[in-house]
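In what follows, a structure is listed as structure tokens, so that the remarks can point back to it.
Every protein chain of the complex appears in place save one, which is left out.
Going in written order, the chains are labelled A, B and C, and every chain counts its residues from 1.
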Amino acid sequence: MTKSRAEAFSDGVFAVAATLLVFSLQVPNVNSNLGAALVNEWPSYAAYAISFLTIVVIWVNHHAVMDSLERLDRRLLFLNGLLLLTIAAIPFPTAVVAKYMQAGHDQTTAAVAYGLTMTAMSLAFTVMNLYSRRFRRAMAPLDWLGLLTGAFLWPLGTLLALVNFSLGLAVYAFIVVFYIVLPILRESAALAAARSEH
Amino acid sequence: MTKSRAEAFSDGVFAVAATLLVFSLQVPNVNSNLGAALVNEWPSYAAYAISFLTIVVIWVNHHAVMDSLERLDRRLLFLNGLLLLTIAAIPFPTAVVAKYMQAGHDQTTAAVAYGLTMTAMSLAFTVMNLYSRRFRRAMAPLDWLGLLTGAFLWPLGTLLALVNFSLGLAVYAFIVVFYIVLPILRESAALAAARSEH
Amino acid sequence: MTKSRAEAFSDGVFAVAATLLVFSLQVPNVNSNLGAALVNEWPSYAAYAISFLTIVVIWVNHHAVMDSLERLDRRLLFLNGLLLLTIAAIPFPTAVVAKYMQAGHDQTTAAVAYGLTMTAMSLAFTVMNLYSRRFRRAMAPLDWLGLLTGAFLWPLGTLLALVNFSLGLAVYAFIVVFYIVLPILRESAALAAARSEH
Partner (left out) sequence: MTKSRAEAFSDGVFAVAATLLVFSLQVPNVNSNLGAALVNEWPSYAAYAISFLTIVVIWVNHHAVMDSLERLDRRLLFLNGLLLLTIAAIPFPTAVVAKYMQAGHDQTTAAVAYGLTMTAMSLAFTVMNLYSRRFRRAMAPLDWLGLLTGAFLWPLGTLLALVNFSLGLAVYAFIVVFYIVLPILRESAALAAARSEH
């Protein structure tokens, strides 16, 4: 099994899942006041953006893992399949959150369902990431910070959503921003260090 | 006709079909109790997982077949098109099974429709697999076990679903697990044999 | 503009359009008798198969055209975009035909709408094909049979659908089979000729 075709299939699932998120944006019923309906749909836009950027973040990390591998075995292929199963499911809890934030009831259940899906996804990614270490070209030291945040941030957000759904959703948004900003800061620091050495 | 572009098109259909399965997960009606509705939807989650992993399994096997070929002809291209036609159809019986397991009637019909689609798919794969042997780089001995299970397991499950839909669905789940576990065991055995030779 | 990325984008549109055809298969309403409803839906299955195989056929021909080119210019890129616009639209008339064959009225309108979309598609392909000749590696003689059938078969089918919708649909099915069988026969003939020369 060549790596490149596993990457092509994975890229396909990532790209399609991200693009299908658009269906969590509901075209308002023809009898509604369009302006008001579009404004009231703002939770849908927030859910769309958080899910889309989450998929982009996991896609970047997935690429980094695949890129470091010399080869794959069947177990890793199956673990990758489990990860993709959770990625492809993301449009579902996104649509649930979008709908129930507007419905004004059961918001806690919706936020927890969202967090549980993301927890399953981050768990699948952590397991795949740890298992894949045996096929790495260079045995880099374990990125404990990345692994811990990957394994604990989403369950933590889910627990907080159980207490207060607004707090949970705020944590979900924070997780995405965190995963976008942290690598940018690390990259800048590495670049600065490389420059000061010269 | 280069192999690589046939693979790219096939990978695309596999990845999109797998990701479209998410539409068999119904966002509960806004008047329902969300928690209860999401729990009652468990047959949808099972159907989603079985179909997703089935597509992953066929994709892996499809890749192995394509990888072994030196070239393609027009007939093989058309047989591949027939296989993709059945792959792309999988979200339909998956949604039917998901809906009718919850509806509480016509479950046998739904389970049989699902099995018939999968039978058509495994038949298309078997025909393509056998025909493609003439273009193989190395003439490997026929994998009788793989061919027999590929050609007989899904029809068998469909027949059992006709008798008892729960039994049929259990067989469908077993087929997926079987196709995931068997290659892992074989790979481990081959690895152990290679090690003991040294 | 490199050819390979134009091919990747085109392959994506072909694969997604083909896979989206599954939405022309309607999951029967939960109050219906599932068995009867699935059987009555047979025009949907026929429409699905004809459209899927038509997209496969055009994809194969599109690949042959792209493969023969040394380079692209902006005009060709735009003509390719117009072709993809018609390809991506195919799920729409497919769903219309599937729905109205079952509705039992306006079948002629549905069949004509289907034929007009396919006519637009074959026209876009013919224009792109002719324009691309200036960028071909080797100036092959014009494939008059292919061009004529490409430009005239779909309009002919559409006209016949206007007279009698069943006849039109039969012609649509014939066109697909024709485009699958003809290249297989030609390939076999070329192979036989090559063999007799040795």
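Observations
Just so it is clear, contacts are C-beta pairs under 8 Å (C-beta built on N, C-alpha and C of every residue); 3 or more make two chains touch, one makes a residue touch a chain.
Everything numeric here is computed off the predicted structure, so don't read it as measured data.
For chain A, the residues in touch with the chain missing from this view are 7-8, 11-12, 14-16, 18-22, 25, 27-28, 30, 33-35, 38, 48-49, 52-53, 56, 59-60, 63-64, 67, 180, 183-184, 187. Looking at chain C, the residues touching the absent chain are 1-2, 5, 8-9, 11-13, 16-17, 20, 73-75, 77-78, 81, 84-85, 88-89, 91-92, 95-96, 99-100, 103, 105-106, 109-110, 113.
The rule is short, and it goes like this: only the chains that are shown with their structure count from here on.
Relative to the whole-protein C-alpha centroid, the nearest chain centroid is that of B. With centres defined as mean CA coordinates, chain B is found 26 Å away from chain A. Remark: chain A and chain C have CA centroids separated by 37 Å (rounded to whole angstrom).
Those residues of chain A in touch with two or more other chains are numbered 16.
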